[in-house]
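I have a structure I would like to understand better, so I am pasting it below and will then ask my questions one at a time.
Every protein chain but one is kept in place in this view of the complex.
Think of it as A, B and C in the order they're written, each chain with its own count starting at 1.
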Amino acid sequence: MADFLIESIGLPEWLAWTVMAGVAAFLILNVIAGGALVFIWAERKIAARIQDRLGPTRTGGRFGWLQSLADGIKLLAKEDLMPEGADGMLFRIAPYVSFCASFCAFIALPFAFDFVGQRLNVGVFFVVAVLGLEVFGVILAGYASASKWSLFGAMREAAQVVSYEVPLGMCVVVPVMLAGTMDLVTIAEKQAGWFTSWYLFHDPFTFVIFWVYVTCAVASVNRAPFDLAEAESELVAGFHTEYSGLRWSFFFMAEYGSMFLVSALAALLFLGGWNGPIPVAQLLGLSEGTGDTAHYLVRLIGCGNLLLKATLGVLIMMWVRWTLPRLRIDQVMATCLKYCTPIAAAMFAGAMLWQLFLPGGLIPGLGRPAGEIREGWLEGPGGMTAAPAAAPNEKPNETPSKKVAQVVR
Amino acid sequence: MNFGTLITNLLNDTVAVSLPLFRPELALAATIVLLLLCRILPVLRHLDSALVALGGVGFALWYAWCDLRGLPVGDLAAGRQELFTGLIVFDSLTAYVRLLLMGFLVLYILFTRVSGIPDREDGADFYSLVLGSTLGMCLMASANHLLMLFMAVEMASVPSYALAGLLKGRRASSEAAIKYAVYGAGAAGIMLYGLSLLAGVLGTCHLPSMAVELSKVAGVGAASGTVMVLSLGGLMLAVGLAFKLSAVPFHFWCPDVFEGAAAEVGAFLSVASKAAAVALLLRVAFGLGVDESRQFIVYAIGLMAAVTCTLGNLAAYGQTNMKRLLAYSTIAHAGYLMMGVAAAVAMAGVFPAGSRAAVTAVAFYLGTYVFMNLGAFAIVALLRNTLRSEEISAYAGLVRTSPGIVVATAVVLVSLIGLPPLAGFISKFLIFASLVEAITSGAERPLMLLLLVIGGINTVISLFYYLRVLKVMTFDPPPAERAHEAFPLVSLPGALVTALVVPVVAFGIFWSGLYACAQLAGAFAS
Amino acid sequence: MNLVSASWLPPLFAAGLLGEPVSVTHYLVVGAILFTAGIVCMAIKRNALGVLMGIELVLNGANVNFVAFASPYLRGEGAVSLGLDGQVIALFVILLAAAEAAVALAITLNFYNNHSTVDIDRADDLKG
Partner (left out) sequence: MTGATLLAAINFHTLLFLLFAGLACGFAVAVVLADNVVRMALYLVLSLASTAGLFFLAGAEFIGAMQLMIYVGGTLVLLVFGVMLTAQAPFVSIKTSTGDRVLAGVVAASLLALLLQAAFSVDVWRRPGVGEVAPPAATPLGMALVGARVDEPAAGAPATAVRSGYLLPFEIVSIHLLVVLVGAAYLARAKRRRTPRAIEVAASVESPSESVQSTGSRAAATGTASALVSGGSR
């Protein structure tokens, strides 16, 4: 987009970049904020239906679809309270810390091939790392509120999030290993084609580890059944007991932002990213460079694909929340340390051995040999001046869309 | 070169060359994992962790012995081999120090088993920490790369912090641990900053390459700025090493930690940690001691040695607690060892044979020091179990109830002073002899002369406070309220003390075997 | 555009701070400040956890140096470069710092259990 601004409108380079950054930030912000509105409404409806009620019905017509907006206006108008013993500065800053962490992770999240804030070489790692920072806002909120409930909630959150980062990291490593890169864009590109090339279906181990990932992801964003930090039956409302008004809503935007983020990450790592289950675009020959508009269309469809998958993930989290009972703190810890971590480790080893001994997969033609990827490491700029032995046909710098086509053929 | 060749080369280098010479460390690592399994698996839960640790260390000791024996005798420098693509180096010094550490560990595990400080429940944790720390010390002795240097120091230190807090319920122990951890981590941080400056100027982290670059950068007509950065980095590195050596002015943790921690932990820190630190000092001093920087290094080590030795001995005077006294004695001995290192580095350029002899002296000193200091701490620990006190005054009149232990104490302390015919005498004699050799060969003559004089004076000073302990034990009347518990030599603890004390006498008389091993280590300087 | 032509910009240019690419020294200055802050933090904080934070700052200061020496972007004409070594060392320092912090925290909690305080000045039973 920056190139477009520079070339067509003639803006100076710095202004073009600034404008582009602004637009990207605006879009991401809207995805989080708008997404939160929709998701909150959806959650209320789903919760109601699961519990055999109606949920919001009045505001904005039949389905109460304006309920969230009305709530938002109410929150804006609400008096902003601060407890007497609170540490003012920390109390005020905590929601923003949470929100910023959740927001920053979106920087590296690709929505489609080049719909990404900043394509990072270590994208997966960055997203997971930044997501882990959200816990700081919660801890600070818990401490600064000068309330026992808040502090308990914060301590639980700290314990839980730090522990669950271990199996979560292990789960994330498996697709990274299969793709041979930590770049989210490349990982998604490698799963192009029919849905059989999604990493979910790569081998039995990745199939299992996907569910471990789902468990850990739910735990790491503090959703039920792992929402110990805000267990309302024990802790009033946990870390945000003392918050109200806009600050409170920031916590919620952060929570829904993170939910969307981990779901999108699941989609990118295991469910083919922006590639649909059936490679329609390739079948129609759209991605072979038939013009910019077509290209753009493919990207847009891809973006829609990813959003759909991520939303589906969020909806599943809601389903889980209203179906399963909350765990005790020791059960939460046991789930992480005694089950998730060993299973993730075993699956990681299994996936590695599978890569080693069955690189082509069980059914020939469906999988991709690992050697191709590994040879690519040694070529290209910065690599060794290597003689390509195993994969002479593939040049590392080809445009990804061509690569996709190759795979399909 | 494609990916396959790359991996094949790597495998060849690692499996065929590096791992066989890394067996002692591997044995330690395997033992640590086994100790952990002992806690987890129900089948292994009833195994005595001390026995498991002893078994593993036994293997490590055997491998270390084989490695030392396997060194080529004729051309000693040919035994030098860089392992793991230059990260660590295997040479005679590595082999010797490793053997020393493993031998120490065997004795140490027996000692802790007898004195009963890690009980069965905590045994696995305790031995994991001890073995983990020793693994770090082995790497300290063989570090050939700045990363390995820093990592080895951390690996040796961090478990020791936990060891210092071994007696969880005791106020002094937790205080000792927190002081050790804070000072230790601070020193490591400063050292790391120094390493970053050195690496930044020289553009490499591999010690031999650094030496090559150093002689280019610091040669004639070097920019003063570069020299300043180099010396700043060197001094900051020295802070970290001095902390590990407990050299003045970075010694202040030593008495507190030794007093607060259990005597068993004190023994570990005082012997093993010191041996590894001296080996690392030798490595760094020889590694970076090219012609341009040698004088700087010699003066830094030499002056620090003089101050350390004097201050350690002087401060030992006023002590009423036996562990504190031994702590200051440890500091003083670090001073003597550093004198040997200074002499070795000073002669490295002008008189290689002398340099080898000096390294031999340091290595021999370390070898006898294992028995002397482990013996001293064992006596403290075992007497604590009978007398329930570690104060010197509590030892009053001990000769009447248990003469055997007093004789043992006398042997150990006299050896620590360095009087004939005990092992300590030979070691000290060798160190002073190498100082004399340095003077005659004209390497840094004024400094060496100073060191010789200070070393002599210090030996005399140390006479008094060691003998005061013996005086209290023999001449002073026993305190009235003391339980009349004797310490018989015919018992398990008695046997242990005997086993530690006999070598102190034996090495004083038949020292050629140990000396031959130490000479192998000395070949490192060639 | 009146805002951007404010008077504070030209001096920054004159000092070569804004117009020129960053050099290694820029990073070293940051490293030095972090390091000094860490040392001071260790020296003056009486809360044991404050001291631990000082240690983290010290290690981080050194890490900035290593990364700067390793960076191909920052290397001036004719300077030596650490290459990948610097990055790897920074990586391991982060790991080792985590291990150290875990032990130091456990020790601090143990101290707190025995002394009922985290004030490190109260650790005065042993006179060093």
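By definition in this document, contacts are C-beta pairs under 8 Å (C-beta built on N, C-alpha and C of every residue); 3 or more make two chains touch, one makes a residue touch a chain.
Bear in mind the structure is a predicted one, so any value in this text is a computation, not a measurement.
In the whole complex the chain that is left out makes contact with A, B, C. Screening B:Leu110, B:Met137 or B:Val158 against the full complex identifies B:Val158 as the residue touching the chain left out. Here one chain is not drawn; of B:Thr14, B:Gln295 or B:Thr474, the residue touching it is B:Thr14.
The chain not shown here touches chain A at positions 12-14, 17, 87, 89-90, 93, 97, 120-122, 125-126, 128-130, 132-133, 135-136, 139-140, 142-144, 151, 154-155, 158-159, 161-163, 165-166, 169, 180-182, 333, 336-337, 377-378, 380-384.
Although one chain is not displayed, chain C still touches it through residues 1-5, 9-10, 13, 16-41, 43-47, 49-50, 52-54, 56-57, 60, 63-64, 67-68, 70-85, 87-88, 90-92, 94-103, 105-110, 112-119, 125-126. Contact residues of chain B toward the unshown chain are 6-7, 9-10, 14, 18, 25, 29, 32-33, 36, 83-88, 115-117, 119, 121-122, 124-125, 128-129, 131-133, 135-136, 139, 145, 147-148, 151, 154-155, 158-159, 161-163, 165, 167-173, 177, 197, 200-206, 208-209, 212-213, 223-226, 228-229, 232, 259-260, 262-263, 384-385, 388-391.
Note that in this section only the chains that are shown with their structure count from here on.
Mean C-alpha position of chain A lies 51 Å from that of chain B.
Taken in their complex, chain C has these residues touching chain B: 24, 28, 31, 35, 38-39, 42, 48, 51-52, 54-55, 58-59, 61-62, 65-66, 68-69, 80-82, 85-86, 88-89, 92-93, 96, 99-100, 103-104, 106-108, 110-111, 113-115, 120, 123, 125-128. Within the complex, the chain B residues that touch chain C are 146-147, 150-151, 154, 158-159, 161-162, 165, 168-172, 174-179, 181-182, 185-186, 188-190, 192-193, 195-197, 199-205, 213, 252-253, 255-256, 259-260.
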